[in-house]
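Missing here is one protein chain; the remaining ones are kept as they sit in the complex.
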Amino acid sequence: MREADKLLKIRGLVKRFGGLTATDHIDFDVEPREVHAVIGPNGAGKTTFISQISGELQADEGSIVFAGRELGGTGVPYRARAGLGRSYQVSQIFRDMTALQNVMLATQATAKHSFSFFRPAATDQSLAGPAREALELTGLGHRLHALTSDMAHGEHRQLELAMTLATRPRLLLLDEPTAGMSQAESGDMVKLLKRIKSDYAVILVEHDMDAVFALADRVSVLVYGCIIATGTPDEIRLNPAVREAYLGDQEAEAI
Amino acid sequence: MDFRHPKTWFAATLLLAFALMPAYALLNGQPYYLTLFSRIMIYALAALALNFVLGFGGLASLGHALYLGIGAYGVGILQFHDITNGWLQLGAALIAGLLFATGVGAVVVRLSGMTFIMITLAFAQMGYFLAVTLKYYGGEDGRAIDVRSAMGLFDLSNNTVLYYFIFVCLVAALWLFSRLIDSRFGMVLRGCKSNERRMLALGFPAYRYKLVAYVISALACVLAGFLLANLTKYSSPSYMQWTVSADLIIMVILGGMSTLFGPVVGATTFLLLEELLSSYKPGLFPGVEKLVNEHWPALMGMFVIAVVLSSRQGIYGYVAGMRRR
Partner (left out) sequence: MNWSLFAVQLLNSFQLGALLFLLSAGLTLVFGIMNFMNLAHGSLYMVGAYVGAVVAARSGSFVLAAAAAIAFTLLAGVLIERTLLRELYARSHLDQVLCTFGLILIANEVVRYIWGPFPLSISVPEALGGTIPLFGQNYPSYRFAIIVAGLAVALGMYLLINKTRLGMLIRAGSGNADMVSALGANIKLVNTAVFAVGAGLAGLAGLLVGPLVSVQPGMGEPILILTLVVIIIGGVGSVRGAFYGALIVGLVDTTGRIYLQVGLQQLFERSIAQAIGPAIASMLIYVLMAVVLAVKPQGLFPVKNG
């Protein structure tokens, strides 16, 4: 694939916190229909990396080019509207609303603006329709009117994903989508992601190796802010530097 | 409106009471009730305005009294220059309010938490001092307003007409805010209160929406100030004291912060309590009575602390949380 065709191109990304270099000159690509997973031991800087792509952190050096546009200096809403959809490790949902209301807000975000003052949003089918679809897709079709405070953790993760999908992004930034889920729930999430992945470019940050091997086209390994290896899942599994980095970690068993 | 829910009946009853108050006052020969309840409705309107950004937007503005003052001075200043047309006065006040709110809002809405509270407080004080130093328009003592605003058909110099004018404004505001809260705009505001990080990640430029909400809220407060000046026939910097802003927040919390009608209940309760403490003489123990009447703010202070420490949903919030019949 030519350089120009890559959906996301990151070159020389650096982020420092005081004396600590959390992101150390990272180069990273994502192609339009691929799942590029990012794995690494705890504290490697995965969330910092993702946050610089989504815009919650501004990089100190380097460039991030998305669909030909340089994202450096832009804020989170700009990047979201450009087609970046992030889901969070700790579900960022609206606690005092129903599942449907949550996703309807996400759908509403795709409109040009929300300066509509008189028509009620709740009965707006142009919002409710796509929201229902997103919820059904992620397996919450039967929980439309449940308050999030009445929902289980696993359902929150499904809702989290539904909201991200409802904004119709081109690139999904999934930060540990199976975090805190049971074996069964994780399996369902992976099945779901497998079904939909061909519609998106995905950056998948994960600790769950089953998920990574089931979904990823490419895997990059992040250790102490540097990418020490990039390749197919099988290549990574056999890479000695990677094994060494994981030695002692429970991931080593999984690999 | 959900007629099966107790909350609708609660609200309707209170509004009906307001509607019938003039008749009650007349029958009992107590014209003072008209003034008292006019005042209550005006503060209810201001509290309603504040609740839009506080209860639904999560913006704790300790400076909303600034806009009460702008409304009041709209009457006072123009009247000083012999402009008694109420529509012009209101129009001027609204424009001034728009400018102030946009200016203050632009600075303030970016901030959150304690800084937000402190800045809104400081800006309101700025308005207060500005009014105090305008010796031309009365300075610290303010100015009496000779005539109530001429509003065409409505003869505001008649206390009862003024009362119903205020009542209509309150009901109109209730209607307006109920539409706003349920609209797309309202949902964005509520989302920002609930989880602003998520709103940004979804692609909403939260700042823009919060600013507009702040301005709308300010303008409703300006209207309340306009009505207040007409009621008291006075425009004074004291309307802009930060203590007034604090009172408004208490009214909102007391009534129920994330409900539409809560502020009305809160304002009624708060002001009736104030009235009771400061002038009621049930004839029990003369010494205690005098103490209460003279030092009632201390009791209000204790009341405020009690409300804050105990409050979960507020009075109307509690009713709204009940199961429907």
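Order of writing sets the chain letters: A and B. Residues in each chain are counted from 1.
The working rule: contacts are C-beta pairs under 8 Å (C-beta built on N, C-alpha and C of every residue); 3 or more make two chains touch, one makes a residue touch a chain.
Here the structure is a predicted model, which means the values were calculated and not measured.
Visitor: Among the chains present, which touch the one that was left out?
Guide: Answer for the hidden chain's contacts among shown chains: B.
Visitor: Determine which one of B:99, B:298 or B:322 touches the chain that has been left out.
Guide: Of the listed residues, the one touching the omitted chain is B:298.
Visitor: Touch as defined at the start, partner being the missing chain; which of B:98, B:134 or B:150 qualifies?
Guide: B:134
Visitor: Sort through B:110, B:179 or B:233 and give me the one touching the missing partner chain.
Guide: Checking the options B:110, B:179 or B:233, the one contacting the hidden chain is B:110.
Visitor: Hey, which subunit B residues sit against the chain that's not shown?
Guide: Considering the whole complex, subunit B reaches the absent chain at 60, 62, 107, 110-111, 113-115, 117-119, 121-123, 125-126, 129-130, 132-136, 242-243, 246, 249-250, 253, 291, 295, 297-298, 300-305, 308-309.
Just so it is clear, only the chains that are shown with their structure count from here on.
Visitor: Please report how many Å separate the Cα centroid of subunit A from that of subunit B, as a whole number.
Guide: Distance between chain centres: 44 Å.
Visitor: Quick check: in the complex, which residue numbers of subunit A touch subunit B?
Guide: Residues of subunit A touching subunit B: 54, 56, 75-77, 80-81, 86, 88, 92-97, 101, 104-106, 108-111, 114-122, 124, 163, 167.
Visitor: Mind pulling up the subunit B residues that touch subunit A in the complex?
Guide: Against subunit A, subunit B makes touches at 179-180, 182-188, 190-191, 194-195, 197-206, 209, 212, 258.
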